[in-house]
Each structure stands twice: as C-alpha cells, then as structure tokens.
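The next block holds one structure in the form of structure tokens; read it before the comments.
Excluded from the complex is one protein chain; the other protein chains are retained at their positions.
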Amino acid sequence: MKNNTYKVSIIGASGYTGSELARILVNHPEVEIINITSESHKGKKFSDLHGQFSGILDLVLVSANEVDVAGLNVIFLALPHGVSMEFVKKWQDSGIKIIDLSGDFRLSTPEVYEDWYKKDHTFPEGFEQAVYGMPELHEESIRKASLVANPGCYPTASILGLAPLFQTGKVDPKGAIIDAKSGITGAGVKASNTTHFSNVNDNFKAYGIGNHRHTVEIQEQLSFLLKKSVYLQFTPHLLPVDRGILATAYMSIDGEMSQEKLDKMYQDFYRNKPFVRLRNQAPSIKEVRGSNYADIYPFWDDRTKRAIVVTAIDNLVKGAAGQAVHNMNLMLGMEESTGLNQVPMQP
Amino acid sequence: MKNNTYKVSIIGASGYTGSELARILVNHPEVEIINITSESHKGKKFSDLHGQFSGILDLVLVSANEVDVAGLNVIFLALPHGVSMEFVKKWQDSGIKIIDLSGDFRLSTPEVYEDWYKKDHTFPEGFEQAVYGMPELHEESIRKASLVANPGCYPTASILGLAPLFQTGKVDPKGAIIDAKSGITGAGVKASNTTHFSNVNDNFKAYGIGNHRHTVEIQEQLSFLLKKSVYLQFTPHLLPVDRGILATAYMSIDGEMSQEKLDKMYQDFYRNKPFVRLRNQAPSIKEVRGSNYADIYPFWDDRTKRAIVVTAIDNLVKGAAGQAVHNMNLMLGMEESTGLNQVPMQP
Amino acid sequence: MKNNTYKVSIIGASGYTGSELARILVNHPEVEIINITSESHKGKKFSDLHGQFSGILDLVLVSANEVDVAGLNVIFLALPHGVSMEFVKKWQDSGIKIIDLSGDFRLSTPEVYEDWYKKDHTFPEGFEQAVYGMPELHEESIRKASLVANPGCYPTASILGLAPLFQTGKVDPKGAIIDAKSGITGAGVKASNTTHFSNVNDNFKAYGIGNHRHTVEIQEQLSFLLKKSVYLQFTPHLLPVDRGILATAYMSIDGEMSQEKLDKMYQDFYRNKPFVRLRNQAPSIKEVRGSNYADIYPFWDDRTKRAIVVTAIDNLVKGAAGQAVHNMNLMLGMEESTGLNQVPMQP
Partner (left out) sequence: MKNNTYKVSIIGASGYTGSELARILVNHPEVEIINITSESHKGKKFSDLHGQFSGILDLVLVSANEVDVAGLNVIFLALPHGVSMEFVKKWQDSGIKIIDLSGDFRLSTPEVYEDWYKKDHTFPEGFEQAVYGMPELHEESIRKASLVANPGCYPTASILGLAPLFQTGKVDPKGAIIDAKSGITGAGVKASNTTHFSNVNDNFKAYGIGNHRHTVEIQEQLSFLLKKSVYLQFTPHLLPVDRGILATAYMSIDGEMSQEKLDKMYQDFYRNKPFVRLRNQAPSIKEVRGSNYADIYPFWDDRTKRAIVVTAIDNLVKGAAGQAVHNMNLMLGMEESTGLNQVPMQP
C-alpha cells in the first residue's frame, strides 16, 4: 500500500522517543522501518517491549552493530545524550542522513556543551555539520543537512513562543522569564523516584530552578534571532500527566505595543508554518496531545506592559518524534507535513 | 489527496462520539465529512466546541433540519437514546445508510427496550430493519443493512470476550459474571456530579449493580450464540481515566478444558478478524487507547475450573466511533479496516 | 472527651470549604459543631452529601434562617461571594464572631470590590470591621476582630511567598511575577465544563490571564507591607489534581543579595510562625496536602539576579478551612495551632 520510497532505522527502541517514532512512521506513506535496535532487549520483538504495537509492528530488535547503513536513507538516534555522539561519529561518513534526538549536538560549541552537560564531548567535529532542527526557524539549512540535532522539548515550546518577539528586536535581552510545565514522559522511561506514580500523581513541583540545561539551548536560539546575547530565566515544573508541555513566557516590552500589533507579529512570523496554530485563547495541552501542533497564544497585558505568551506542545511529538519526522521530510525533499496528520486526542 | 468517494454527515457534534467520529473520518481516505450538526451550537465552528480541531476541521455547525440527505451516503447518529429514534424514523425512507450510535435499536424488540430503558419507543418498526453492528459476529448482515445499531461500549468488550465460549455451547447459561470497569467518558460529556473531576480523580466505585441496561444487550447477543436464554451478572465500575473499558469475565466450564484448548477456541473464532488481538498476557487499556483494537486474554484456571477472560477496548473507538466506521466500511463495500489504522497511544 | 468550650456553626454545607471545616472541627478538642446549614439540602444528613462522614458527622442540615446565634461563639460563612455579605449584614450586631471564607470583605474598600468582582456590594459598612485573616501578617488585629475576611487561596500562597521581600522594601513595586498553579477544587464543587474530569485529567492550562481577581487582593496586601502601591503580574493555571497550590514567584532585586541573605530574611520574618515551613529544596504540593502548612523555598539566582520563591499550600486547608480555624483559635484566645495537627498525606 505504501510507496516505501525511503528506508529508515530507529536506533534505541526502549524509550518514549523510540516508540513515538514508530507510532508515526508505521503510518507514514513514504517510509519503511527497516530495523529498530536495542542492546538490552535484542532478540525480543518491538511489540514485546511496547504491547500497544502487538500485531502492528512485531519487528525483532537487533543490536545497533548489526545495522547495515548501506541500504538506509535516514537513521534516527533515539538514545541518551552521551551515547548518541558515538553513533554520529561512527556513521558520519556513511552518507546517510542522521537525525539525533539527544542533546549532543544542539548547542553551538563543544565548550558550551561541556559547561552545561557536565561531561566531555567525544565528537566535537560534529558541531560543524549539525543543524538545529527546528523547521520554523531553520528550514533551508535543514533541507541541506546531513546531521540534524533535534531540539529539546522545553526549548521547542519556549523558542516557538518567544521567537517572533525576539526577531523584532524590541526586547530586553535579559528580560524573559519562562515558567514551563512538563508531563512526566519528559523524565524518560527509566523507573526512578522521580517517575514513581505516587510521587507524581496528584502532585506538582518545580525542579532544576536556575540551572536546567535547556536554558542555554533556548538562550542560544533566541540570541541568534535577536543578534545579541540573551540571558533568560527558565523554570521547569513536573505535571502529573503523561505528555505535554505548557510554557508561560513573560516579556516586558519597550515601546508601543497592543494586542493587535502582537497578533500581527505572530501571524507574520508563522505564516505558512503548518504546525503552528495561533489561538485566540489559552490552549490546553490536551488540545495538542498526540499531534505535531504547537498552539501559541500571545497576550498583551496593557496594565503591566508585558507580553505573556502561552505555548502548548506534545513533548513526545512536536518536542521530539514528530519534529524529527518533520525534519526527515525536509531532508528528503518530501512535502513537510507528510505522515504528520495525527489529530490531537482529546479526551 | 483523498478519493472522497463517500459523503457523510455526523448528527450531534457536542458529545464524545461525535468528536471521535470526526477524529477518525477526517483522515479516512475514502470519506468526506459534509456536515456536522448541533442544535445548541449551530453557527459556531466545530473547532470552537473541540479546540483540538482548530485548523483541522473548522466546519460551521448546522441544525439537523438543514441536512439534505440527498447527496449523502451515510449518516452517523451521535445522539442520546430517545432522540436518535426520531431521526431514524425521519430518514428511514431516504435510502441513505444510517449508523445509530445510541441504544435505541440495539435490543431485540421494543418491549425489551421499554423494559430496560424505562421509556416508550416511538419507532418500533425500526427494530425489523436494524442490524446489531458488531462486525465480528454479524459481518454479512451488516454488509446488507440500511440501519445499523452500533453496540454499546460495555457490551462490545463483554461480548467479544465471551463469544467463543458461548458459541461452543459448553457453558452454563446462568454462570457468567462480568466485572467491568470503564473510563469516565462512558458517562458522557455532560457536566454532573458523576463527572466532576474531584469525584473521579484518585477514586473508584461500582454503580448500577444488578440493573445496568447493558446487561440485557449482552444477554441477548450471547443467547443468540448459545441458542439458549442467557442470564448473567454484570457489574460496571467507574475508573479515574478518560477512555478505556476492561472487562474481567468469569465462566465455570463443564467438561474438559485446558489453556491450549481455550486458546485454540479463541484463535479459531477470531481468525481473520483484524481488530481482535489475542494476547498472551493480560492487556492494559492503554495498549488499545485511541485505536479500534479489542485485546483479549483468555486464561484457564485449572485450580478453580474457571475460564477468566480479560478484554480491553477503547470505549470511544472500538466501543463507539471506530466500530461505527468499521460498520460503514462494510456497508459501503470498502476494505473493512480502511481508515482505522490508528496506533494505540501509550503513554 | 472534648472540652467543647466553644460552639460553632458552619453556614453552607455543600461546598469544599464546608466539608473541610467539618473535617478539621470534628476533631478539634475545644469546639463543638452545633449546626451546619444548607438551603438546597436541608433535612438531609451532612453525611448524605459527603459520604466520607458516614457515622462521623450525621447532623441533619438546617436552613440558615433556623440558626439561633445566641448560643454560638463563632460562625463560619462557607458561601459564595455575593451571598456571604448578606449574612454578615444580618449577624453583624449579634456579638458573635464571624469568619467569612468568601471574597466579600477581603479587599480594602467597596469600590475596589466592585471594580474587580463586577457586582455591587450590599454591605459596604462591613469593610471597616473586617480584618484580613492572615495570621502571619495580622495576628494582633485578628485576635481583636469580630469579623475576619479569610484570605483567598491564591493570595495565601502568593503573599506568604513574597511578604518578606516586600517588607524589606528593596524591591521594584512593579516587578513581581507570580505564576500560580491550582488544583481543581479551587474551581468549586459545582459541575461545569471546567470541572468535567475529561477536561482536567491529563490536561493543563492557563486561565484568567491578566485579569484574575485575586491579583488585586495580593497587590493590596503587598502594598501594605511595602508601603507603596504594588502592581504585579498574576497568572493562574489549572492542575489535574484535587488539592494544592504551587506559586512560583519571580522578583528582580535591587542591590546586594545572596542565598544566605535571602534565607536569613525569610527565617527572620517567619520565626515562631507554626504553619510556615522554610524548606531547603522546592516543595511539592503533596508534601502539604491535607495540612495547614505553607512550605516556602526562597532561591537566589545569582546569574539572573532574581529571587525565585516557590510556595506550596493545600488550597482547601491553609488556603481556606485551616486558615479559618487558625483565625478562630486566635479570635477565641486559644493556642493558635489547636486542632490543626493534621500530618500532610503523602502518598
């Protein structure tokens, strides 16, 4: 039924980004999943790990070492940071297009990486090739890239929410505050005290105050837009939900502003961007759940002279696997929204 | 992009069955949604009611009276019982195919309806035309039907779980106990004490003990299979989840039985049924969430000589909108699984 | 067993503040609940409305008109705003102490009330008597008060979190941003789209951006501390939990500051305040659930020169019924923490 023009491999089966990639790609009309890898579960079926795929995707998991890249068009790295860079290094010269969903190549330099990730980078050369894979900002570079660093989930919501304001240049480079809230899948599939049901359910808390590593990723991209160094406040919180990020951003504005001007600014910036929906009321995370949409609501508070921008995404789709497929579509020259027509699931 | 061969209308926009029909049909390759109706919200956009459809389905809602059935192939009635029958009556002679998602024509006779639903039936003639829309049991009748009564959510899970055992005939017609648990969407979109978050969250309870009206629907279908009058115990419970039904059914078995025999019985019964997945461990409701699958796990307890069958469905999909689309596919002669390739969403 | 020195009445049985008052007072060693009122449920037992009280508090509900205040020491008004003022008016001269849990007398003047609550005030004289019932700020006035206006839930968390900073005076009166998140009980017991389980569960959203009426209540109390007019940004959000408020407050600081100085400032301000717990890590709402504690975590971000203060309370206890009992204890001359020894319930 499929055209199956393109052949892809997913490196890393056990995490949520791996299973979300599979959920999207299995119905993508132009793609065939050739293999999925797992070191700890090789020999099992993918559907043994993820029961929801029973009868849908029963591929036997293989070791990453068994993957023959020769016949592939794209490799998705759904691995922890620190591990991913090894595979980029290994496959850099293979000519295959690589989309890395880890944090290993999102920042501008190995030095910044080492400063915020607190570990050495073993493939610093990769930074020159890597393109930051946010299609709304870097579409042309992504089309030509051989290595795409897929953005972090918080940065996706935060940058999309603030980009129009920073591009115009009329903002204080130190004035932005982003109060962000994420579902628990952002903490990964690994069982820990953080992810224990009874520590999350009916609960809510802030974490990483003042030092979360997504801060610098957001700062770098907004600096790129503003053409000045940006310093911002970023505070993540943990929601008792599976999926979804809601970022509430506050920005004092110098000079004239009104709701109409603000709306216009956002409409202009996001014209013809199929996955950004500008809303006229504050979106909820369930209105984007399971889909690749970013819903953005820019609000002008004339009493306080602040712009407040609320952005909602699904952290596993727009914030990870969906954005990765979007990048793949661009890299392979397909229509950008191919295979990304999932309707948000509410309720 | 679509072939758009068939034109459909959804009568009743505000409920969950209405929005789920839209979620599925908007991506169905052979169908175009011509209109969606609402009496209380006409003039608004569908996406005003269901924000998740912003930019996807912005159709303006019309009154059901404005629907011109002439150009349509199928009408879905996503209405409360008691209301639905009026539209069946109105459109019975139009030649259009009708799929009724209410309980108005699921039972065998108007008398049984009036006995369990405690209200008069205003279109008793409809019972003769109506086919019980469970494809795994009545595929051939559905293909020829002009009016399909789409099964209830609890009956879908309960009947699918027990059908193979009742068809073989080796069961006590009074011996089945079904302990069923449903997500809150089963109680509908209407705000009430029952659906108030704080009465549901972190909570769980039984209701309708001994007298839930789905009891008779299950009994009738199992009687049809057993060719004897079946009386069973059905106890529904309310889960603090949005979607999903899990039915745990208990059945004492006369004569020889083993896990192997039980498995074989289920495999034979469900051979070539694309939406039934026989599992080798107890399924969870999230493994089918958002999809049209029914996951069934038959277990033989040799210590107690009982078969225990666990069945999981998404009440809004396999238990409502998905099954309705499955019925439509059959009624219109399409491949039965067209447009129903949603992968279960976990997490 | 009890000393039962004091006799109290709860006006308004059906809401959450009413049932929480009962939960606390039924075990308060110095208090007897004489009656509980309800206009719509009079004649029923309190435990018919709130099944958790079966066998614990089976008092028959009476009309507020039947309450004889002569024998009472304290009346708690657990009523909607707009209704409460009528009862304050009615009982103002009775000599009985009144604790009003509505918003009717929390603000400084009837004019401010009418501006933010968008309704006329029918007992403007009450503002002169009313004391803002936040014991950490107004203990002495509360001890002498005949009418206490019990603070709102968001203001309780917000003011407690920021009070030490505003009292010192080194802050920009327009610089505070409060990003607050509340459990659904804050929206009340009434069934509505807002409180429907499937609109809340696994969901999250902002609301009332720029115009929530608790903004002015917070501004007034912080202005009182700063001795200057304060204007602040307050953004509430709806959490998929029953109880709890977490307020994350951001404040740029003029002049020298450090973590040590900030800690010292908070320790000094809250010395001998039994229900404020200064934490050395960000608290979660479950760590205070069901209790009268406010957990506060002041953090100094030297990179951005901002103080970030996270405050967690149970909106129904510290933000309503518990604070009301605290006020009662002060008004009646008891030890302030009497009957408020509930240990937070986690998990």
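The first chain written gets the first letter, and so on, giving A, B and C; residue counts start at 1 in each chain.
Convention: contacts are C-beta pairs under 8 Å (C-beta built on N, C-alpha and C of every residue); 3 or more make two chains touch, one makes a residue touch a chain.
Fair warning: this is a prediction, and the values are worked out from it, not measured in the lab.
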| Out of C:286, C:306 or C:326, which touches the unshown chain? | C:286
| message | From the list B:94, B:203, B:229 or B:258, pick the residue that touches the absent chain. | response | B:203
| note | Answer key for A:92, A:108 or A:201 versus the chain not shown reads A:201
| query | If you put the missing chain back, which residues of chain A would it touch? | reply | 16, 184-185, 189, 191-193, 195-198, 200-202, 240-242
| field | For chain B, the residues touching the chain missing from this view | value | 174, 177, 179, 181, 198-199, 201-207, 209-210, 231-233, 235, 237, 239-244, 246, 248, 250, 282-286, 289, 299, 301, 303-304, 306, 308, 310, 312, 346-347
| said: Across the whole complex, list the residues on chain C that are touched by the chain not included here. | reply: 16, 19, 22-23, 26-27, 50-56, 185, 201-202, 242-243, 277, 279, 281, 283-284, 286-291, 293, 295, 341, 343-347
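As a convention for this text, only the chains that are shown with their structure count from here on.
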| note | Computed over C-alpha atoms, the centroid farthest from that of chain A is that of chain C
| field | Rounded Å distance between chain B and chain C, as computed from the means of their C-alpha atoms | value | 46
| note | By the touch definition above, chain C meets two or more other chains at residues 198, 201-202, 240-242
